[in-house]
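As structure tokens, the structure follows; a few thoughts come after it.
Omission of a single protein chain aside, the complex is shown with its protein chains in their original locations.
Naming follows writing order (A, B and C), and every chain is counted from residue 1.
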């Protein structure tokens, strides 16, 4: 076990996979010699050579097309998209090609690719370095979408993603790369040091895709969150005084519906918490599922606490960002409902 | 008033706008001399000249980028994407540029463009001529998304879209271009002839964006649908024997939340009906909204009847397509719930 | 600082040389002469061959003779196999087009006039190489003896459809025949070929990839991205543009094809660009051989433009007489690839009318038999794969959503 931040944990996952499997290779903008703008691929080119970890043209569509072709050949490419905001030029490749190749070819070809991308806000990145586009992937059958919330999970999930025979979108909440974040920009910046989930094995292990974690047990309300928002939720729950159960989804496709339903049936209340804009966000699917499966158990309306319906506004980052206060209010509203 | 099918009504809307406003121009793949693969732009080049209605390179990203630039200049371009399945190469332009131009420029520039695209299944078009991607637009604040269900609405909504100062995605349910479709592929093909909403004024009129229509009044369950599914819903309701109220949303952004909420508060039950895959589809947002706003009025879980979570399968079109039977079953389930 | 006044601007919209009712004209093109274009060694640097994209590589002359440095000197046996593959394609196309009229399939697309391309390339390249096709290279499969019945099963979406009814007719996938999964999205697989070729190089393998787009599809961003990656990583891939003058109803000018050649696009990426008579089986073969040699020698990618003509309508949904002169196809100066190869075989004394008729009869029978066999399994709607297969292959393992939905259908 070594103390690692999220970046180091991801780097370690890539290192392990490059070591174990000659079919794994890594590419993306600035990931080679330089080691990536967030240093996730640091030293991998040096260690494994330029053909295992290399830079690409600035062409997200080209990166994913290349990865799919490699996957069809039999490799397990790991492509980095520098920011999730810039994944959209590759959206057609992901949806029309990666997600469907196995199905449409009757199983003859498939695209076992992993697409890593730093994701989410909270770093004063403005409109184009802050977005959370998970909903547009979740709707596309054939893609898996993973969002880790801590170093231990990040490494285990990334290894599982690379070993997975399906295309996986692996979204890395960049705000928690260096430390957990409770949603309060004015408090002191924390590092991962000392965090129990920053204790990471150095070798190979996996965290299965599709298994949620109970980040906090509780009886009164179920909170559904993923990525950065798991930490913000812990702060919001603490503030609220409500004994909430917090579920860290870890992957939104596949979704661990059993854990969700069991919790809501126990608590009778549910608040969904994400950073993306609310309208048509992934919270809508969660709300619909919970409502369909726990109707008789619900004692208050399922609530969604999410980003406002607008482009991510630079100067208003903390007005847009759904912080602990907004969650705490929702929890109290849920408890007071009758 | 003239009897028009949906294609003729759309053609008439374009004709009216080309006539009224010199800033309106039309382009897309095969829309010029040929008049479009579905004939929606038939004769417009002949009537208004090649600079008002012309063909483009096969480059959906280029088409939308061009339209945005023209919009910024001050024109009102109407771009056709030949099939909604092929809109994805332009998704980045629509999301990162069209939807945000006004906001991010502090109001200095905007993109008053209309993007028309034939949409949906039921024509044995297979995986790539059948999809319903409305959810990925609905999630993007800054875009409006319109889906007409009959000739009268189609013309009035299209004129409203072209006159709208915001970018509008205008999805045309191609299965009902030539006639309403009740979801039963084995029954005789109907035309629009004699349908009350096929009586279309020849001149200029608008149907406002954001106003739903009550397609059928009823007391027992509210059904939410749009496009082709409005007609399928009528068949399903008739089959079920349930006195359902059917709301034709007409535009999903802006959404007529008041009409929806009023109806569900009256009926106490709600079934959402769309063709797109269920998971993360627009039905999820509708379900979440109804649940949030009508919680105390709900007598049964809000249900979603939708396409399966898979790529649109050619030979299994009618197994995939949510037909009247599936809706009728859901309506009965809703009524029997207790 | 102001600029002197000028006449006001006006918007240019390209127009083809002739519309219905007008006389077809190809006067805008320079077709060159068979045998005239030099054939540099494929090891030469790209900078030494920037003239090539503007010439038209032709081998078969007006008399059916094979001439010039690009003559691949094929054995009569190879030529006859090529002729058979093209004829199979032509006759199969005609039969299945009629099958669509009879409601036996939902859709069909012919490659009439373009059969030489896939046939020659399929024969020239190795079994382990991978073709990333469009819907207009059926002759690739024909040249490799892909079973006619399987093609028809796919086109009828019947119970034996090898891709289980999941795709529109013509969207074949045939891994064992070096034929990658097709789909309706134009251009998206061009970059897959580059990735596949890069993977082959990465693994120190010896296989190369070949990919196609139509003239119209060159306008997609994917085209540029694939060429950029192919150039940067020197991928062992042959990238082909089948320039058949039309993209549904849009003439080649809407892809910039009235201003320069498609082969010239290679120059933007420092890749060799060849412009080849696509209706000349020998020229197609020779250019492919040259590019394959280059790729296999680790010298990277080549862009080849095949100059040809789409004789039939775009698909069964199209009526080309609406937008081009009725007789334009027959006026195409480069003729019919089947006729030209037949005449060449006759010219070299290896063929005659009788043998040709025998081949036509044989192929017609093969098509008939294969299609009949498929019809016995079922045409569109008469039979289809087991419904439960609809829920398979979505993921490697289905998740609960798929399991639940399948159960809802009682499967």
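Basically, a contact is a pair of C-beta atoms (placed from the backbone, for glycine too) under 8 Å apart; a residue touches a chain by one contact, two chains touch by 3 or more.
All values derive from a computational prediction rather than experimental measurement.
Of the chains displayed, those contacted by the omitted chain across the entire assembly are A, B, C.
Among C:123, C:213, C:304 or C:341, the one in contact with the hidden chain is C:123. Note on the undisplayed chain: of the listed residues A:74, A:107, A:126 or A:201, the one touching it is A:126.
From the options B:65, B:123, B:214 or B:262, the residue with contact to the chain not on display is B:65.
Where chain C meets the omitted chain, the residues involved are 1-3, 5-14, 46, 78, 123-124, 126, 198, 200-202, 204-206, 218-225, 228, 231-234, 236, 253-256, 259-260, 264-265, 267-270, 292-293, 296-298, 300. Counting the whole complex, the residues of chain A in touch with the unshown chain are 29-30, 32-34, 37, 50-51, 54-62, 85-86, 89, 124-129, 278-279, 308-311, 313-316, 319-320. Contact residues of chain B toward the unshown chain are 25, 51, 56-57, 59, 61-62, 65-75, 77, 89, 92-93, 96-97, 100-110, 141-142, 144, 164-166, 210, 253-255, 257.
Definition applied: only the chains that are shown with their structure count from here on.
The most distant chain from chain A is C, comparing centres defined as mean Cα coordinates. Computed centre separation for the pair chain B/chain C is 36 angstrom, with centres defined by C-alpha atoms. Of all residues in chain C, those that touch two or more other chains are 164, 166-167, 171, 183, 185, 221-222, 394, 401. For chain A, residues touching at least two other chains, in rising order: 89, 92, 96, 100, 103-104, 141-142, 253.
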